[in-house]
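Notes follow once the structure below has been shown.
Heads up, one of the protein chains got dropped from this complex, but the rest are sitting where they should.
Let's look at chain A:
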Amino acid sequence: MLELVRRYVSGYVSLTNEEFALLAEKLEVRTFQRRVQLLRAGEVEYYMNFVVAGLVRMYFYRGKTEVITNIAREGELISSSSSFLSGMPSHYYIETLEPTTLLSITHDNLDEIYGKSVRIERVGRLMTTQFVMQKEEWEYECMRLDTRERFTRFVERYPDLLQRVTQKDLASYLNMKPETFSRLKNQIKKRPAVVKMSIK
């Protein structure tokens, strides 16, 4: 399990064994069955979570409608980050879609190890920067790409999610009506040679 985290972190900074140990000793293993709520809107997010196994979604309610903003798989992070970073109540809910194992760290523990190691602080800076970039990229895509283009890009990036996540949830995540999602999915089946979109 720790190997997965180490590999993830080394994508940002190669930590020495001692530095990684500082991080590892603060990580908690948390396991959940499917359809378990890890966080409710209004609560403060204490954890930054690394998905070791399973699938987790993050969403909020617009009136009665669920709007999914994140779906995290193995090797990805999930957290109500703005609540985690600010200490303010979360706007979002977090729920498992499959039985899930997480490696989690609390905000206080993270602050503590930031203080102990500049290179861990750099990991923090780069990861936080990555969150900002992902959000910016997502917003640009919503504004620049039409429904079909967003769908195509999603299918290219996350082909396995088509099987693992319900159509209703995927439509919500892609910010389109379930009927539209259905229609696009059937079109892809008929015409497998989808126009390639460059990711960056």
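Here is the rule we go by: a residue touches a chain if its C-beta (ideal position, glycine included) is under 8 Å from a C-beta of that chain, and two chains touch if they have at least 3 such contacts; residues count from 1.
Here is the rule we use: contacts and distances are computed from a predicted model.
From the set "cAMP-binding protein", "Ethanolamine ammonia-lyase small subunit", "ABC transporter permease" or "Na+/H+ antiporter subunit A", the protein name that UniProt assigns to the chain left out of the figure is "cAMP-binding protein".
In the complete complex, the hidden chain is touched by one of A:86, A:167 or A:182, namely A:86. Interface note for the absent chain: among A:7, A:135 or A:157, the touching residue is A:135.
The chain not displayed touches chain A at residues 60, 62, 67, 81-82, 85-86, 88, 91, 114, 118, 121-122, 124-125, 128-129, 131-133, 135-137, 139-140, 143-144, 200.
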